[in-house]
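The structure's right below; bear with me while I get my questions together.
A single protein chain has been omitted; all remaining protein chains appear in their positions.
Labels run A, B and C following the written order; every chain starts at residue 1.
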Amino acid sequence: MKGFAMLGIGKTGWIEKERPACGPLDAICRPIVLAPCTSDVHTVWEGALGDRHDMILGHETVAEVVEVGSLVKDFKPGDKVIVPAITPDWNSIEAQDGYQMHSGGMLAGWKFSNFKDGVFGEFFHVNDADGNLAILPDGMDPVAACMLADMVPTGFHGVELADIQFGDSVVVVGIGPVGLMAVAGAALRGASHIYAVGSRPNCIQIAKEYGATDIIDYHNGDIAEQVIKKTGGKGVDRVVIAGGNVDTFAQAVTMLKPGGRIGNVNYLGEGEFIKIPRIEWGCGMGHKIIAGGLMPGGRLRMEKLASLMSTGRLDAGKLVTHRFEGFDKIEEALMLMKEKPKDLIKPVVVIKW
Amino acid sequence: MKGFAMLGIGKTGWIEKERPACGPLDAICRPIVLAPCTSDVHTVWEGALGDRHDMILGHETVAEVVEVGSLVKDFKPGDKVIVPAITPDWNSIEAQDGYQMHSGGMLAGWKFSNFKDGVFGEFFHVNDADGNLAILPDGMDPVAACMLADMVPTGFHGVELADIQFGDSVVVVGIGPVGLMAVAGAALRGASHIYAVGSRPNCIQIAKEYGATDIIDYHNGDIAEQVIKKTGGKGVDRVVIAGGNVDTFAQAVTMLKPGGRIGNVNYLGEGEFIKIPRIEWGCGMGHKIIAGGLMPGGRLRMEKLASLMSTGRLDAGKLVTHRFEGFDKIEEALMLMKEKPKDLIKPVVVIKW
Amino acid sequence: MKGFAMLGIGKTGWIEKERPACGPLDAICRPIVLAPCTSDVHTVWEGALGDRHDMILGHETVAEVVEVGSLVKDFKPGDKVIVPAITPDWNSIEAQDGYQMHSGGMLAGWKFSNFKDGVFGEFFHVNDADGNLAILPDGMDPVAACMLADMVPTGFHGVELADIQFGDSVVVVGIGPVGLMAVAGAALRGASHIYAVGSRPNCIQIAKEYGATDIIDYHNGDIAEQVIKKTGGKGVDRVVIAGGNVDTFAQAVTMLKPGGRIGNVNYLGEGEFIKIPRIEWGCGMGHKIIAGGLMPGGRLRMEKLASLMSTGRLDAGKLVTHRFEGFDKIEEALMLMKEKPKDLIKPVVVIKW
Partner (left out) sequence: MKGFAMLGIGKTGWIEKERPACGPLDAICRPIVLAPCTSDVHTVWEGALGDRHDMILGHETVAEVVEVGSLVKDFKPGDKVIVPAITPDWNSIEAQDGYQMHSGGMLAGWKFSNFKDGVFGEFFHVNDADGNLAILPDGMDPVAACMLADMVPTGFHGVELADIQFGDSVVVVGIGPVGLMAVAGAALRGASHIYAVGSRPNCIQIAKEYGATDIIDYHNGDIAEQVIKKTGGKGVDRVVIAGGNVDTFAQAVTMLKPGGRIGNVNYLGEGEFIKIPRIEWGCGMGHKIIAGGLMPGGRLRMEKLASLMSTGRLDAGKLVTHRFEGFDKIEEALMLMKEKPKDLIKPVVVIKW
């Protein structure tokens, strides 16, 4: 079978591989909709995961089941499914402890395009099909549903990590696709003021549609100062970090009230340390909790988030700004992600077999 | 001063009282908008609190401060304020323990028209003004804001007690004004399917506008059976009880999944016992948590919920179906509440001094 | 192979069955230590689970692995293991939702001597060996360790459901083996006053050793009244129910402060309803949370609780008052459990193959 792969750091290309084998609990699927992710870009061109050779990329897809293992009960060939980016080993110690995304080791619930071939192949392998696939609901647009693989659960997890409560004021740093889902998630969790940090006009427009009440543009000065000014010196209850870098945390701590929480879902690709400013963190005593975590995956998570789309609470389809047709367009879509033109939020590739 | 009072069980009337005195931490206010509550009806005609003589009724109001005590720092005469139905003693053991509504004893954070004169007077007394009043935000309609005194915090507390998470399926039993706020709160907290139990056309219409996805009418059979059927036999993740009686809990437990939660905010006025069906409760082992509680009051709560209105997340003004002008219309408004015509959700009295 | 079974309601006896088959994820074990449980008595003589024919009893054991499936990674024949009474399907929707004990349906994580043959056989079958077995730590007495299968996790779960905090006053109703573990767990979770409700001298002695500060004997009058009196009218912060019946909840609610929690781990075998007294429950508004649930099982839970024994925080071995030698003594041990002589807390059967 064909797959679009990382050949080595900085290099991509089409390769031939054997179709993956299906264990007793597994499924083999083929993609219907695919989306490249900024992580794929980091993986290839920044070597974020270290070197990988001939590893098929991709971890965002809606797909069709083509084969299932002998112990799979709830899925069969022909089923259309949402496939989460994170596919845990559910019986692992870590999953039993509530941290399925770290099953088998920190971040090791993330398998596609990390420890094994990803979804940019004619076929791909899903471990524990019953535990990790979710039926695409009747009538749901698979293009919008493809955002459930990573963008929605990651953005929403930022909201969960920040533990937003009714009426909280919230800053969302970064309004790329994950940040926009954090804005939508914050609104859907009962935030009042949502200060969205970003500057691209397209993203600002969508951020407002998802519930941002104020836009903070870093071109206008330090974002912490802007937030503090806008809140009359008080700062905000919660900060979700969905963009920036290791230095963003200093701003986040500064703009946060005592008793506040930071929820980070931004993959920090470089820098040795995240630096927490001592004074602003209350000399260690300010109750400004700093949390950061990989999205939870698996079947239930997909079903729950899909239900928000089927009941009209969330329209994740708005994220999709560019649409390609045909399996061979994966390369073009990924390159677009790499170049990141101003009007891009998220590209998808739609496949007809 | 004049006040509209409970004279004894089953009897109401206008009385003359001395204007209340203002302690060092207190405020004296006069109402701008008043709303009668079903509780007032229970108090007078069902004797729900036991006998009370010449007690001024009412606990829902937006008001103007006319006097403050010597230790009050944040309020002054002339301020327009939202007054919560629950005005705790913040330094009590119970408030320190996180249960401000029970400060001084179970339910004793509820003072107006319970332990002391309520707000249906020309003037009324507020304990701990700094801790219990909130400034009416500029430009906010005081009629809508009056719903913040009791309807919004009570309905939203049902959602908090049920601990609704992203994508949860929820039943809201009862779609009077509190139940409607529970529907709005559930949607605003990330529920997917919201099954609203009620039958009055006016309420059904508003329930849908607030986010109900399905209406369950008890005229069509047992509500638990209807919910179980609608959910393919699985039941729901959460139930908020905002209506019904002691028997409603048996239905709630029946329609709930293991691991689910019931949040009750319905004042249970009669019946010796709430009966939990043993088998459906998993013989005591089903992890179906039963919680019920009086709304949290105080200043911060008012500010947080008001911020949801000023940012457009919530339009509580929709609850107001009947509007009276003039202090002397309190009686008429209360009687309307007692008679509960089909198209009534919530009446208010608007006062110009 | 031989097994001691429920032949039908009210009847037990030895039967011959085929040794169970081992699926790819499973293990086949043989018991080293066995303990009968009050549940076995309820199952046989009260028909608590309905009729069962020729079902091997028992769900408390420390065992030796004799065979593992092809996909099992962490266990091998010869390993000595602690086997939890609850062995969930870890990839189920319920386990993903944090309720592993209800995997596949309410209470369905409980399989041994419920949906399949229990551990009172020469061999028994364990689903998902990697997810559900725990290595018996070097040097740990298997007799004491056998208490980890059900008594320790059930008693401790009562403490978790009641959510005991530093300095809380706690009532533990019932001081059979589960209640005694609730006493030990409450002390180990930071409770201050622990009021243990019971009357058998042997149990009272052990309750005090495990941390009970006061003994409440129902022979001396209503237990709620006694507790209220002992606490100067205030009641307690938490109640763990590990004995009694459906009527115990009325007492528990009565003796509980507003904002308190009840954690039930007593299997309620009869009665149509649990009755919650309306007034004492604050007319639905007292924030007295009622929770009840089956113990969590699985590997991590066993490892964590075993670590409390290996570090000397807990000596569960004290529960064992009667000790039998030889597989054929299971019947005698179970009958002892049924007769429940005054000095009995927990019998075990030690087996040498």
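Here is the rule we go by: a residue touches a chain if its C-beta (ideal position, glycine included) is under 8 Å from a C-beta of that chain, and two chains touch if they have at least 3 such contacts.
From a predicted model like this one, the values you see are computed outputs, not experimental measurements.
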{"item": "Touching residue (missing chain; options C:V81, C:L305, C:M337 or C:I351)", "value": "C:L305"}
{"item": "Contact partner of the left-out chain, one of A:I204, A:I228, A:I274 or A:L344", "value": "A:I274"}
{"item": "Selected residue (touches chain absent from view) among C:T213, C:N245 or C:T321", "value": "C:T213"}
{"item": "Positions on subunit C contacted by the hidden chain, ascending", "value": "156, 160, 165-169, 185, 187-193, 211, 213, 303-308, 310-311, 313"}
{"item": "Residue ranges of subunit B at the interface with the undisplayed chain", "value": "23-25, 71, 90-93, 95-98, 100, 128, 130-132, 298-301, 303"}
{"item": "Residues belonging to subunit A that touch the chain removed from view", "value": "48, 94, 97-99, 101-102, 105-107, 241, 246, 249-250, 258-259, 264-278, 281-294"}
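Following the convention adopted for this analysis, only the chains that are shown with their structure count from here on.
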{"item": "Rounded Å distance, subunit A centre to subunit B centre (Cα mean)", "value": "39"}
{"item": "Sequence positions of subunit B contacting 2 or more other chains", "value": "none"}
